[in-house]
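Handing you this structure, nothing more for now.
The complex is shown incomplete by one protein chain, all other protein chains being positioned as in the whole.
Presenting chain A:
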Amino acid sequence: MRYLKFNVDIASGLLFAIFGGWFSASSFLNLNLGNAFRMGPGFFPAIVGGLLFALGLAIAIKGWREECETVEPATVPWRGVVLLPVGLILFGAAMRPLGLGIALLTLCFCSAMSVKGMTLARAAVLSAAITALSIAIFHIGLGLNLPLVGDWLR
């Protein structure tokens, strides 16, 4: 894994082709295309998706034929890639049952731990501080209507 490299043009081209192919195929299969005079909901996405599919393949082929920049997966900040989205989802899930305070603490802690070399103690202090700041700005300052304490804890 450490020595595996990606050619960025091939990878991005294939990614575009997958997106384009999906949009085009699902428009053809599930939506009414209509005709050029009265275009249905599937007409525009079918065409643009098809074009994107073709363009993606072109980018990939160009990348395969020419030397180009490569990316090493070893430099990807895996902690952040996992912890930031997980923190966001936990935040959303905790909001109703547990409230803004705990949701924010969870998110802040996940975010802090995504930084390399962060210790548990520093992350905890940082989370508490930013949580307090956010509550001060959004709950007290802007008066956003998010419950501080959730349904389960009342």
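Everything below uses one rule, namely that contacts are C-beta pairs under 8 Å (C-beta built on N, C-alpha and C of every residue); 3 or more make two chains touch, one makes a residue touch a chain; residues count from 1.
Please note the rule applied: contacts and distances are computed from a predicted model.
Asker: UniProt names the one chain left off this complex as which of "ATP-binding cassette domain-containing protein", "NAD(P)/FAD-dependent oxidoreductase", "Transmembrane protein (Alph_Pro_TM)" or "Tripartite tricarboxylate transporter permease"?
Answerer: Its UniProt record gives the name "Tripartite tricarboxylate transporter permease".
Asker: Could you please point out the chain A residues that touch the chain left off the display?
Answerer: Residues of chain A in contact with the hidden chain: 8-9, 11-12, 15-16, 19-20, 23, 26-27, 30-32, 35-42, 44-45, 48-49, 51-52, 55-56, 58-59, 62, 69, 71, 75-77, 79-81, 84-85, 87-89, 91-93, 95, 100, 104, 107-108, 111-112, 114-118, 122, 126-127, 130-131, 133-134, 137-138, 142, 144-146.
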